[in-house]
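A protein chain is absent from this complex, but the other protein chains hold their places.
On to subunit A.
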Amino acid sequence: MRNSVFAPPVTRWQRIRQSDLMLSFLESPVTVIAAVVALLMILAALGAGFIAFHDPYDMASIDIFDSNLPPAWVEGGDARYPLGTDAVGRGIFSTILYGSRMSIFIGVTSVALSLVIGVTAGLIAGYRGGFLDAVIMRIAEVQLALPTILVALLISGILRAIAPPSTMDKVAILVLILSIGLSNWVQFARAVRASTMVERSQEYVLAARLIGIGPLTIMFRHILPNVMGPIMVIATLNLSGAILTEATLSFLGVGVPPTQPSLGTLINGGTDYLFSGSWWITIFPGAALALLVLTVNLVGDWLRDALNPTLG
């Protein structure tokens, strides 16, 4: 059935539809559901401005008399706020949308940062070898021995020490992206290095060197496209990790400033009201976070198995 040799697919869509990756994707219902849920959550977060019932960070749109309302289906709930409201009358559903937009933004940018650093380091280490390789890999080893959250905390502490306290609120998000990005590059570097060492002695690389192409071009134009598989897998799995780290750091009070919504700050802000029984302020953002992380993880796990059957 996969013998498309006899009837070559015509359109690009058909080619995608009949690729091995797509077939394996459709064969796994859990992955399909996870991907759809993750995609919906990401789209909803991106379209927060259109979907949310009101802008919870626009003072004009919140009403203090609506504060601390339980979810709509609970006694005393209000249909305008399906998931209830927090202590100042912001709808939880709306804050989750705005919060996940921030969390996803930080997650994606920090993974992009780790990807750029890790892939560059891995290509250089794998292609050049020798002293540079040894130095990069020793640094990677030491960093890998420490848990991500600890490295991120340390980097964030150092960056805070450098930045003057008065500017902290403005640069907090940049500090957060840097600390998560810098604490996650190692996996990229190791995977890319391993694949690069294999590719380095392939004939196409030798041929490229023979005709006098420079090492940078060989690394990024010739080798990089051939090591993209593992990079994609690690990027997906790292995305869920980065979102988790963001939430954890913000929860600990060293991430996104409390005045701005992210899933972490929402959960943190809600814990104060947990004891008075307003569980929805914390639990719903928490559930959104867990769902987002779980679905991205499931897609990443599937991608790993599909692209690399030997890893099983």
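By our rule, a contact is a pair of C-beta atoms (placed from the backbone, for glycine too) under 8 Å apart; a residue touches a chain by one contact, two chains touch by 3 or more; residues count from 1.
Rule of thumb we're sticking to: contacts and distances are computed from a predicted model.
Enquirer: Match the chain absent from this complex view to the correct UniProt protein name in "ABC transporter permease", "Pyridine nucleotide-disulfide oxidoreductase", "Tryptophan synthase alpha chain" or "MaoC family dehydratase".
Expert: Its record in UniProt gives the absent chain the protein name "ABC transporter permease".
Enquirer: Check each of A:V116, A:L132 or A:L146 against the chain that is not shown and name the one that touches it.
Expert: A:L146
Enquirer: Which of A:I92, A:L115, A:V205 or A:L289 sits in contact with the chain that's absent?
Expert: A:L289
Enquirer: In the complete complex, the non-displayed chain touches which residues of subunit A?
Expert: 142, 145-147, 149-150, 153-154, 156-158, 160-162, 165, 240, 244, 247-248, 251-254, 267, 271, 274-275, 277, 279, 282-283, 286, 289-290, 293-294, 297
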